[in-house]
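In this view, the complex is presented without one of its protein chains, the others remaining in place.
Letters are used for the chains, namely A and B, taken in the order the chains are written, and counting of residues starts over at 1 for each.
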């Protein structure tokens, strides 16, 4: 266990991604690592939060065939071809907007994943295992997507 | 990126909810926002944690038809009518209590969701996208439920 108590820093950053496909995993690890490096924090956390209800943050391996397996799993759990009450304009009483997307399946897939992921920082580095990468999972693209990134921690250098 | 280092605050708060139905999504966003506002924190995190094994914390859209879609998805994944070893008193060797609830499906649904969600605070505000709301998902109600809320961050005002 290492202790540092020379001053705590909290920084907020953003990542914006223009997604290109209806369903897509975008590796945002370099973006998160760059924000962590900018803070000079040695020990702390980073919380990577999607600001959307039809995207998720996923930590897993960046292997293209596996990402296709993930797509198939999510499509089986909440098929785009099934019917969702959220997509039935006759039932809707709130949050209806003009040009609303048919995305009940996207929300349901997002329910099974996570809107944010909290990861550790130690020795100035984002702690990720050999195969771990951080992804934005686009479940209703293409759209412009915003991530909020919050970093809290301490640095060995006094302030 | 904004930096504040004039003093770090950690505060712990609680939210108690009396749920009314076996399966229910309760929007706790105003409760979480009120706790965040009380701290005066400009930049930081809030971790909203359920203290139960048959509830979850979910971030998604507050649209009643969508919440019904979510209920159907979870009932399909872990049907209340299926049989669960957890509910078979002949198999149980530990944690048995008198009047135990038949809730194997509720635990299984909770497994697919999250017991806690960590969200960012920036500019003094809980960071939520246009459609994002924070819910307590009751999966075995009605019961009285307790949430632990922990807020860590810094304020622009010196301490």
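For the reader, a short list of remarks on this structure follows.
Keep this in mind: contacts are C-beta pairs under 8 Å (C-beta built on N, C-alpha and C of every residue); 3 or more make two chains touch, one makes a residue touch a chain.
Quick caveat: nothing in here was measured; it's all calculated off a predicted structure.
When the omitted chain is restored, the residue from A:18, A:102 or A:122 that touches it is A:122. Residues of chain A that touch the chain left out of the display are 1-5, 8, 43-45, 58-66, 68-70, 73, 77, 112-114, 117-122, 127-132, 152-154. Interface residues of chain B with the unshown chain, by the touch rule above, are 7-13, 35, 38-39, 45, 47, 49-53, 77-78, 84-86, 88, 91-95, 104, 107-108, 110-112, 114-116, 118, 146, 148-150, 152, 159.
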